[in-house]
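Excerpt of the complex: some chains, original placement.
Each chain gets a letter, A, B and C, in the order it is written, and its residues are counted from 1.
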């Protein structure tokens, strides 16, 4: 699994989603209750599979010589709060960060969005001062889960969030899927930004039936996109 | 022809027109009434010429072990509706999608546009709920052909459309030509976006005589651009 | 000289200034009264030094098996109108085209601009219908020279123009220098676009003394930038 998580981490620079060390990917083994995550602040071109750190669901390092990502408590909280997810990604990809800094949901404007995200990707409420000053990284997970609960969102149907003033977290059935969703998020953010600038006063929101059509064309029992594997 | 269609598909990542598997190219043999299209959801770096799928003009798979692109009914409809075209391309290239999501025609602002597109590239009307919920991909072709009929456009003079809330389809005399047009569309969309932001209140539309000059410099009996072959 | 012009042409794709074949570079031998230019519509990866075409100052092809660039009459007119220039470049580089399509001068906002262009790069007046319908490419040169005369500009101090609804032409002491100026123009257009969007109501124009300082730091008898060669 270290190799898998290493490979998923190395997709971040390949997909142009990170500058320097600003990203991390983890994947969980639900049976063992352990997840594997990138170490903190290590350059991608010096990262090795054996550098990956193994952490339990209380945040204790179980295996590894290096410090795990400083965002490890966020990953841990998400694995506990969202039992269906198998991988988590955090990046500072610039288009998604632009929406996070602007405090705006990433709106569902097109089928590119609907193929992956079943509705707007929420900009979570900002952390309060108290949530920032103590257990900050854990509380980042708290505000994400709270936003999904408040809006009644299924985290597997909308596998991404914009943490206000910070940037995106995405997840998926495993680490590779979570990275895929991080890339889709970035591409859609770029498209939506330009659509908003082109036509700021129109209602560009996708109608529900087109959202349904594209999402369920790729997901669930009646999906018919791809080769069925 | 599988090799030709494979080669044309591989131009999409080369020209930066696709993310993941979000694009497809087909080409038709008009004598046989068959077209060759990319399989659905296969990564470009794993695609092989022999994976291409052969489909007839009713949409039946005639040859090939893989599912054809989920957009195959759109390609089929276009080949039936536009008898002069020989190749069709669909992508989610970001600048063209931005206009499609904004619901705006790609305006003819400059000679870069006029060299390839004889007038605005239309944003088609949105599909109705009924058109989305049944035979969606076929109806995508229907709305394209309806838009061209309504506007009285010659599909060979304006070989592109923006499907509302979705993205571009382009076509041409063969698959390679259709890919060329997909790239021109993307480049022009980028230019037009910035011109619109720079000067939103001016009329930037190209005068008819300059549209004529550039289009007919490259197309038709009196063309004098290139080496005449 | 064919080799030199070939090399200068090949810098256009290297500097990301062209899509497909949308660019051309020429250089003149003033003693012989002949210039060498790229052939029309040939892909950059198939271009060879021996394909370059030799043309005299009346526009007659003197040597070469291929048709010269369709913009040859524009190059010819500029060599006649501006006796000090030694090379000419035309591209459809997207940022410069955006200003040309918007019909706006590229303003002198910063030292990046002033290091190369001594003042705004003019957007020339549009060609009239008559100028478009006959001798179009020659008239493109006419409107450029007319704009410089009207504004009293020295073409060696402002070695670039934006042809309305079309794109940039640049020039310089030789072909390589003209390509350099084409790249600077594109970079400055990108910067200026963003500055204009950030602060649309302020006067961002560079004061004359800073324009003087930077321009003359690099040009003329008192230049002290570089290694003095």
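We take it that a residue touches a chain if its C-beta (ideal position, glycine included) is under 8 Å from a C-beta of that chain, and two chains touch if they have at least 3 such contacts.
Values in this document were obtained by computation on a predicted structure and should not be read as measured data.
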Complete-assembly copy number [criterion: all chains share one sequence; 3 shown]: 4
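By definition in this document, only the chains that are shown with their structure count from here on.
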Arrangement of touching chains [line / ring / star / complete / other]: line
Size of the rotation, in steps of 5 degrees, that lays the CA trace of subunit B over subunit C: 90
Centre-to-centre distance between subunit C and subunit A (centres being mean Cα positions), rounded to whole Å: 46
Multi-partner residues of subunit A (at least 2 other chains): none
List of subunit C residues in touch with subunit B within their complex: 19-20, 22, 39-42, 66-67, 70, 92, 94-95, 97-104, 126-127, 129, 132-133, 136, 165-167, 193, 196-197
Touching residues (chain side subunit B, partner subunit C) in the complex: 109-112, 180, 183-184, 187, 190-192, 194-195, 197-199, 202, 204, 206-207, 209-210, 213, 217, 224-228
